[in-house]
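What you see is the complex with one protein chain gone and the rest in place.
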Amino acid sequence: MSEKTYLQAISDGLRQEMRRDERVFVIGEDVGVYGGAFKVTLGFQEEFGPWRVIDSPLSETAIVAGCTGAAIMGMRPVAEMQFADFVSCAWDHLVTVAAKQRYRAGTPVPIVVRLPSGGGFSGGPFHSQNPESSFAHIPGLKCVCPATPADAKGLIISAIEDPNPVLFFEHKHLYRRLKADVPDERYTVPIGKARTHLEGDDISVITWGAMVHTAAEAAKELEDEVSVEIIDLRSVMPWDKAAVLESARKTSKVLVLHEDNRTGGFGAEIAATIAEDAFEDLDAPIRRIAAPDTPVPFSPPLEKAFIPQVSDVVAGLKELAEY
Amino acid sequence: MATSTSVDVVMPQMGVSVSEGTVTKWLKQEGEPIEADEALLEISTDKVDTEVPSPGAGVVAQILVQEGETVDVGTRLAVIAPEGAAAPAAEPPEPSKEAVPEPATAQAAAEASAASDGPQQTPTAETVAEAKPAPTEASRTTDGGGNDDGRSFVSPVVARIASEHGVDPGQVEGTGRGGRVTKQDILGFIESGAERPPVAAQPEEASPEAPQPPSSPTPAEVPSAPPTPAPPRPAEPARAPAAAPAPTAQAGQPDVGESFEPITAMRRGIAEHMRRSLDTSAHVTTVFEVDMTKVVQLRKQLKLAYEQGHGVNLTYLAFIARATVEAIRNWPWMNGEIRGDKIVTKTFTNLGIAVALEGGKGLIVPVVKNAEERNLLGLARAIADVADRARNKKLTPDDVQGGTFTITNPGGWGAIMGTPIISQPQVAILDVEALVKRPVVVADDRGNDSIAIRSMMNLCLSYDHRLVDGAYAAQFMKELRENLESWDESAY
Partner (left out) sequence: MAVREAEPLSSLREVREAGLDREDLLDVYRNLLITRGIEERGHILYKQGKIPGSFYTGRGNEAAAVGIATAMGPDDVGTPLHRDMGVHVTRGVEPWRIFAQYMGRSDGPSKGKDGNVHMADLKLGLLAMVSHLPAMLPVAVGCALAFRIRNERRVAVAWFGEGAAARGDTHEGMNFAGVRRLPVVFVCDNNQWAYSTPTHLGYSVEHLADRAAAYGFEGVVVDGTDVLAVYREAKRAIEKAREGGGPTLIESQTLRMEGHAVHDDAFYVPKELFEEWARRDPIERFRSWLRENAEMGDEEEDEISGSVKRLLGESIRRAEESPLPDPSELTEGVYATPEDLDTPHHK
């Protein structure tokens, strides 16, 4: 056990897997010599060589489709999109080839695509997005969003192990902000299982990624007034329906929170499911707190109004509590 | 390939978006021989003109679509029969909707899935009713600001808990927005047991009666049930004078040999309602003996047909209910009410059927609405339905409101007489006792007496002497007895 940042935990997990299994390789822009735009693969090329830490041309298509072909040939590629936002250039490959190959041709595609996502530092519209919901919508893809260093390491290892295309959304804002004890040995976090970040009785907050910590701060502020339960989904696809419903039935008041835009964000799927399956257990309407339906703005006051803040969550919790 | 049986020629789908084609030229006529894969006809579609090769070898037995006709993809165009076989009987050209069994054209697949979608989407009225315990009120929501009268809004979870425990949320103090009863409020209310919230502004209507022993599932014949308090009835205006709540003394600690258990909300409700009913009505009970022999025979005759033909268990209670409803028509005050300074008579009879809950938990009186519109079969079915739903906790608040006359039935245990307590604000309640074979004096047409064995049953009517006098009650019962003793099949 040692203290690691969220970023170091990802690095650690990736490195361990590359040492353990020579089929694992990393490919992306600036991942080799430069060590990755965020330095996740710092030192990797020195250790594993240029054919396992591959500096690709500036082509998300070449990266993702290349990974698909290599995976079909037995490798375990881990692609890095420099920013999650750039995955739209490889959208066709993920959706057309990677997602559907198992279903229609019986061919598994065991690839991992790492996506540094999220905002909060004036990254602007093209460096701050959280695109998990559009991929969660495509049958055949898996999407994971760790919120803690321990989960980040466990999930990157699970993602590499998984025989399906897994999109790994690592929140940039958590990279260096979060530090925690992370086991040194190899371990996995199951994909599709949520984690109770905080236990409570009055309101369930269903959330993932950086918002888990926003929710935790809000809960702390209200700890004398409201008993808040926070469910960290960890996986958006597949997601832990049973855990969410259990929490909803327990508290009867649900707040779904995510950083992605509100309309069609994955919170809509969660809210609809709870309404369908736990209608008779609800003591209040299901509320969603999410970013408004705009591109991510650049200027700090705009971005602050865009990303759900602790105060927004506090207000939402209070309103639900009083309902 | 040579055909050993007849083979159909169908309009092919020349492209994904093509849905029909036109026969432009038959290259063979009926009766002509043809080889497999030989061109049989020419067609024209939106996308392309082409030939259609024959799917089999033999003879063109039938041409079903003429040159110039446009038909849907999958339509039979012709039939190829093996040489020497008789032509198949002439059939009219198939309507375009029918898909050919073999290849799944996009259209056929779409039609198949449309057909299978249909039935599944129809919710039964019952499911819909169950899903919305507090129908109109539950829909006023999300906005938060919309509730002026927060007290009367019941959320789904509160409605469910209330229904499961037979509690009226109107009795519970609400701490939610606008005074709404929250989940915590109602759970606290149920668990608190000995403590009682202050009396509500709207006093209770629901009432129940008889100190009858709660009977559990009975001998097949008669669904028995001692009466019960009616659960949730939101917002009914006060009609009976509000009874002062009984002060609940604290029980202290159990003495040696004693044990305590909490009084449930349902038990508390029953206690309060029984007391209030006795304090309100001037109870008198009259007893009539009824010769049920004819009904017994009739029931034996009809029972099997009812079960097999209608899936309904035909009970004595159904006969009695039917006869009662008939008698009420001529004696409407039995179905009436004292409301303030007015006597209310009603054109409808909502028949309450008392049901005992398992384990001595309590009583409930679901109501068969508009019983006067139902015949024997309809009543038998309705009674079975409410009894079943009562035992499975599937009643809605609407099911236990609005009764005008109650029938209770402890006879399955063997009682031959009872003095039931009226369910307020009704005016009467009918107790059905055990069916017993007795020796009875019967007279023949010429007035000669003899002893016969007959199936006898006592019916005990408690009535409110404030409104109904003895003579009125007795005449009502006389007519009820006559209805049962001379059951006219055709009338029912």
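We call the chains A and B, going by the order they appear; numbering starts again at 1 in every chain.
FYI, contacts are C-beta pairs under 8 Å (C-beta built on N, C-alpha and C of every residue); 3 or more make two chains touch, one makes a residue touch a chain.
Because the structure is predicted, anything quoted here is derived from the model rather than measured.
Colleague: Of A:Asn164, A:Ser204, A:Ser247 or A:Asn261, which residue touches the hidden chain?
Modeller: A:Asn164
Colleague: Among A:Thr61, A:Thr263 or A:Ser299, which residue is in contact with the omitted chain in the full complex?
Modeller: A:Thr61
Colleague: Going by the touch rule given at the top, which residues of chain B touch the chain that is not shown?
Modeller: That gives, for chain B, the contact residues 1, 9-16, 18, 37, 45, 47-53, 55, 73-74, 100, 102-106.
Colleague: Against the chain that's been left off, what residues of chain A make contact? List them.
Modeller: 25, 51-52, 54, 56-57, 59, 61-62, 65-75, 77, 92-93, 96-97, 100-110, 139-140, 142, 161, 163-164
Everything below uses one rule, namely that only the chains that are shown with their structure count from here on.
Colleague: Would you mind pulling out the distance in Å between where the CA atoms of chain A average out and where those of chain B do?
Modeller: 49
Colleague: Chain B touches which residues of chain A in the complex?
Modeller: Where chain A meets chain B, its residues are 252, 279-285, 319, 322-323.
Colleague: So in the complex, the part of chain B that touches chain A is made up of which residues?
Modeller: Going through chain B, the ones touching chain A are 131, 141-142, 144, 155-160, 176-177, 180, 182-183.
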